[in-house]
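Missing here is one protein chain; the remaining ones are kept as they sit in the complex.
For subunit A:
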Amino acid sequence: MTLHDTFLPSPLLVLSAGIMLMLAGMAWRRSVVRGLSIGLVTELVALGMVTHHTGTVPDGSMGLFIQDHWTAFTAMLVLFSSACILLMSWRDLTDDGARPAEEYPLLLLLGTLGATAMVFSASYVPFFLGLEIVGISLMGLVAFNHRHFMRGCEAAMKYLILSGLSSAVLLFGMGLAYALTGSLRFAPPIPADGMPPAMAMVATVMILVGMFFKLSVVPFHMWLPDVMEGAPLPVAAFIAVVSKIAIFSTFVRYFGTGSLPPALNGMLYAVIILTILGGNLLALRQSSLTRLMACSSIAHVGYLLIAFLSPGPLQPGVITVYLVAYTVSTLGVFAVMCACSPSLSPNGAAITQWGGLFFTRPFMATAMSLMLLSLAGIPPGIGFFAKFGVAATGVARQRDLLLGALVTGSIMGLYYYLNIIRVMMKAPATPATKTAWRMEPELTTLVIVLTMIVVIGGLFPARIIHPFLPG
């Protein structure tokens, strides 16, 4: 194979180059600000090049990578979120001048590389490599909790074990699929003649289970709240957004948007209902905001899967809008949490600590409420249109049970999101003590930008609806 034959989407090249540059810089002299800047610039450049590639496009389905509208869209989401997460971590990292922690942006960039590789993959090999890169860099990132080292380590161990387990299941499934078809092409195995059809089923189910683990779909969701709680806030956002979008993107690529095998359909039905109800019921009982966001993200994956399971003319646009809405709103919540966390206790954990935010920091509280309302599916946030779209796809295919779960889940969701807003509205017991706020231009800008996307996207959703799904 000559260089001419290789086909590489440019973002992968850019990200790899950025990582090399950062490593070289570290070897020379350590500086967090430089590391963060390199990371940010790399991500922005990669963001600008999602539709570019080097080499020639392979004919047929032989290549390792693929590039189409769907990859461009999800890669943009991944890179954008990752850039936001870098900005969120900026303050905490630069604060700690004594111990320059350049590994953090390095690992973050590496994780982004893995997620991007997954998004572009058209074969089992880059998919699995990407998955493992994300997993390993996340392990380091989760343990990066300076303030609570032990808790971070515990969460990282949990993540390591469960992620390893799910990777093993996934790998086994891939092996079976390869044995059946003799091809590494990224598609559900269709058994060749003379092979037992049950084996294809087993392979598909194992791959599905592995992906469900990573997507934290009930009943494979246990790890998510624990890991997100132990991780630093921006890393929690990374888990909730970047890794989930990458997995979901490959999930859609793998199973296509057509019809699944009928046996799987029933299973998916059950899983979706369990996910929506389970995620929301868990969230109802949380007293920590990070854990609550983890549970709500479980439920949101469930809503997204409803749209996945209801093919129709509306489906592609709805999935696009839902992904954007989920990404932006979740990032927004985490950005506000990061901005407010120094005044709260470690990680801004307990919901009760958010009391009176409307009186101490009205702007942040308003932004937070908008994000939460968007997640709950209330106008004017973009989440309203997204949930409306999901319901529309479900109604179009008459998924009655799923719609029932959607309605029940939404009402439960509304309760816990509103509860946070309610707490923020509580008048502070003591007259508002003027804590000295540090200027945080990067966080404030981030929150403003995300809020604008949420509101403008909610009022004029027509621009976002694009049928991006792979054919």
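Throughout what follows, contacts are C-beta pairs under 8 Å (C-beta built on N, C-alpha and C of every residue); 3 or more make two chains touch, one makes a residue touch a chain; residues count from 1.
Definition applied: contacts and distances are computed from a predicted model.
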item	value
Among "Cytochrome c7-like domain-containing protein", "Spore protein SP21", "Glutamyl-tRNA(Gln) amidotransferase subunit A" or "NADH-quinone oxidoreductase subunit M", the UniProt name of the subunit that does not appear here	"NADH-quinone oxidoreductase subunit M"
Candidate in contact with the missing chain, chosen from A:R30, A:R185 or A:K426	A:K426
Residue among A:V32, A:V328, A:I378 or A:L469 that touches the chain left out of view	A:I378
Residues in subunit A touching the chain absent from view	313-314, 317, 358, 373, 378-380, 384-385, 388-389, 391-392, 395-396, 403, 407, 410-411, 414-415, 418-419, 421-422, 425-426, 460-462, 465
